[in-house]
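Working notes, beginning with the structure itself.
The complex is shown incomplete by one protein chain, all other protein chains being positioned as in the whole.
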Amino acid sequence: MSLHPSHDLGVWVAAALTLCIFSFLYKDNPFYKFAEHLFVGVSAGYYLVLSFWTVLVANLWDPLLAAFSGSHGSPVAVRLGDYRAFLLLPALLGVLLFSRFVPRVSWLARWSLALIIGAYAGLKTTGFAQGDFVAQVQGSIQPLWTGQWGTSLNACIFTAGLLATLLFFYFSREHKGALGGASKAGMYFLMVSFGAGYGYTVMSRISLLIGRLQFLLYDWLGLR
Amino acid sequence: MKREFPLFVTAAIGLFMILSFFVPHQAVSVPADFFQQSAVIVVAFGIVLGGANLLRVNLEAVLKRQAGWPYRLVLIAGLLVMVLVGLIEGRDFQAAGTRSTWIYDQVYSPMSSAMFALLAFFIASAAFRAFRIRTPEAGLLALAAFLVMLGRVPLGNALTAWLPEDLRLGSVAEWILRVPQNAANRAILIGAALGVMATGLRVILGIERSYLSGEE
Amino acid sequence: MRQLEGLARLDRRWIFTVTGLLVLIPLLWPLNLPLTPSPPVRAYYDAVAAVPDGSHVLVSCDFDPAARPELEPMTRTTLRQLFAKRCKVVVVVLYPGGARLVDQIVREVATERGALYGTDLVNLGFKAGNEAVMVLMGQSIPNTFPRDQNGLDVGTLPIMRGVRNYSSFPLLVSISTGYPGTKEYVQQVQGRFHIPIAAGVTAVAAPTMYPYLQSGQLLGLLGGMAGAAEYERLMHESGPASRGMDAQSLAHVFVALCIVLGNVAQWGWKRREGA
Partner (left out) sequence: MLSCRTASVLAILLLGIVPGAPAALAQSQVIIVPPPVIQPASPSAGSEAPRNATAGGGTPAPRPARGLNWEDVPDDAGRALDLTWQLSPDDTLHLPLLQGYHVMRSENPGGPWTRVDSLAAGVSSYRDQSVTLRRDLPYFYRIDAFGPGGVTPQGSVTGPAIAVSQWFNHTRWSVLALTMLLFTFVLFFIQSAQGEGKTPFVRRIPGIDAIEEAIGRATEMGRPVLYVPGIQDIDEMQTVQSLIILESVAKTTARYQTPLKVPVTYPIPFTIAQEMVKGGYLQAGRPEQYDPDCVQFVSPEQFAYVAAVTGIMMRDRPAAHIFLGAFFAESLLLAETGFATGAIQVAGTANANQLPFFVVACDYTLIGEELFAASAYLSGEPKLVGSLKGADLMKLVILVVVLAGCLLETLGYHGLTQWLATQ
């Protein structure tokens, strides 16, 4: 084995910052604090630039410009799915968000929040109704007898576990008697599932550490 | 105006979005598309607001010489450099060879991966210090974790190679993942979906309206 | 009992140190712990081996740097096996953020194996659009990817002669970390265009793929680093995945031991306090 350290400044920066973060394992220290604050600043800046170019320019400024320069026909042709000129409305609501810096009119920001909350609450309600409710119920329906002992037993255990766990979430009755028994069984299923989740996440977490160590050993130190 | 109007807007738009899921006709789908697009745009304005706020809070802390102010200077520098470089480089700031890409690859991405890699250490520490078997439930949790952890590496299968195929650790681990954990996970999903839908309905209808609370 | 008390109050930094060493040491000095290729991995190897020598193979690499330690080794080994069979490899990327990493991997393996770009190999690069792109590729690959990763007109590349759509390939290899990935290929492409698929996925995603393996929709499956290590073993390589797997095994045993030790320590301490 021999060392061939990288000649790339970028690799050295990346390695130094990786070590700064790892130093947190020993204890909170100035190196970690430096990396932490740099990370927060750079990432917030990155998201700002990203939403500026990919949303504010691409989805707001460009369509508005096209709408009012008259290059693509009428700016308001809603019948054809063209609502570009109406984008002035979200632009206005976006600006209203900044009313929070002026306490006297800060209530104006609520109009913007009302739009966001309404739109997302509506979208998520039906999105979950389809993807996580109906589709999951549908996916849980399976023949309990398949002609094979092994798979049939699994199907029965699965169905029993699903229903018992669902009853664990039954809130409007005291968990006693039959409901108590079912919810207790549901609790056991939950615990097995949490244990399995823990055990099975270990692998990917260790992989990530291996990845970082491989970067330090091979890319930075050039171990061969 | 201060209170009723936002509530009305939320209800109207929320119900309309629900409707648009079932009605593909352009009379519904076009306005719904517009509302969604609008929400995305307002949220993007919010990111700018957040950046401005971050700058304000940290500048104040630096000016007042609060504890740890030099680090806040680092934060401000990171934010400003990233924003300035990204804005100057224009809409292709993510292309190969730009300064923004360099910052992303050599500063942002290594720190993100390093934070992620810390999880490996914490998962061991949590196993040692927090995994306490005080109840039968906790016992089940620990047992399942134990079996799945060992069943997922070749060593676990090598240890149980003398057993029939179906009883080897790998098969047992796979069964736990496929049957009981799948059942419980699905129940969590369905329950949470009911929760989301009920909360969504309450928010849309203004029954749960506290997000617009505060003084009149 | 005194020792147990010490154990119960053990500083977590000791655990961090042991974890770090258990992962680091096998990376420096491989232990070559026993590895028996499991049936899904063997099936994957066989599926690639069964491709007629010299035919075109489509490889969809859908991962970004976050999944690199798990998926890069299997990507490299797959390409090596294909180049050894003089197969013509067409690479596409549908996962955002993966294009540059995949290009780097593909070119390194090509150089190492003496494969000629444009003749033995082409990287068509990234295309946004998820399932829509998959379906478009079923109509025409040259139309979906008119230019390769470097902006070359694919019509000028010798390898693209005879490449129309999925029907031009006896096998699709999908190496993926999430959405869009193997699941979407099975749902959108397998059912519609009937192309055989072999897949490599992260350990987290592997259990969700077993149903497809059972139903025959996937010919073979590599699950995470373990799958990649077993595959390397079949190819008689001692690559990064095998070494990583040594680290994985040690770390898993250590975490399992931590659960036991932590409870023994706690139990001992409790008894002492009670006495």
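To keep things simple, chains are lettered A, B and C as they appear, and every chain counts its residues starting from 1.
Everything below uses one rule, namely that a contact is a pair of C-beta atoms (placed from the backbone, for glycine too) under 8 Å apart; a residue touches a chain by one contact, two chains touch by 3 or more.
This is a predicted model, so every value here is computed, not measured.
What are the shown chains that the omitted chain is in contact with?
For the complete complex, the undisplayed chain touches A, B, C.
Tell me which of C:Ala110, C:Ile141 or C:Ile159 is the one touching the absent chain.
Going through C:Ala110, C:Ile141 or C:Ile159 one by one, C:Ile141 is the residue touching the chain not shown.
Hey, which of A:Ser6, A:Ser23, A:Thr54 or A:Ser140 is the one touching the hidden chain?
From the options A:Ser6, A:Ser23, A:Thr54 or A:Ser140, the contact with the absent chain belongs to A:Ser140.
Which candidate, B:Val62, B:Leu87, B:Leu119 or B:Ala158, sits in contact with the chain we can't see?
Missing-chain contact among the listed residues: B:Leu119.
Considering the whole complex, not just the chains shown, which residues of chain B touch the missing one?
3-4, 7-8, 11, 15, 18-19, 21-26, 29-30, 39, 42-43, 46-47, 49-50, 53-54, 57, 68, 108, 111-112, 115-116, 118-119, 122-123, 125-126, 129-131, 141, 145, 184-185, 187-192, 194-208, 210-215
Determine and list the chain C residues touching the chain excluded from the picture.
Chain C touches the missing chain through residues 12, 139-143, 164-165, 167.
For chain A, enumerate the residues touching the unshown chain of the complex.
Interface residues of chain A facing the absent chain: 21, 24, 28, 32-33, 35-36, 39-40, 42-44, 46-47, 80-81, 97, 100, 109, 113, 116-117, 120-121, 123-126, 128-130, 133-135, 137-138, 140-145, 155, 159, 162-163, 166-167, 169-175, 190-191, 193-195, 197-198, 201, 205.
Note that only the chains that are shown with their structure count from here on.
Among the chains here, which has the CA centroid at the largest distance from chain A's centroid?
Centre of mass proxy via C-alpha means gives C as farthest from chain A.
Could you grab the centroid distance between chain A and chain B? Build each centroid from C-alpha atoms only and quote it in angstrom.
3
Please compute the C-alpha centroid of chain B, do the same for chain C, then give the distance between them in whole Å.
Taking the mean C-alpha position of each chain, the two centres sit 24 Å apart.
Specify, in ascending order, the residues of chain A that touch 2 or more different other chains.
25, 200-203, 206, 208-209, 211
Do you know which chain C residues sit against two or more other chains?
Residues 16, 19-20, 23, 66, 203, 207, 226, 248, 251-252, 255 of chain C touch two or more partner chains.
Report the residues of chain C in contact with chain B in the complex, numbered from low to high.
10, 12, 15-16, 18-20, 23, 33-36, 38, 65-66, 100, 203, 207, 210, 226, 229-230, 245, 248-249, 251-256, 258-259, 261-263, 266
Spell out the residues on chain A that touch chain B in their complex, using ranges where they run on.
Residues of chain A touching chain B: 10-11, 13-15, 17-18, 21-22, 24-25, 33-53, 55-60, 78-79, 81, 83, 86-87, 89-91, 93-95, 97-98, 100, 107, 110-133, 136-137, 139-140, 154, 157-163, 165-166, 168-169, 186-203, 205-206, 208-209, 211-212, 215.
What residues on chain A touch chain C, complex-wise?
Chain A reaches chain C through residues 1, 25-26, 200-204, 206-211, 213-214, 217, 223.
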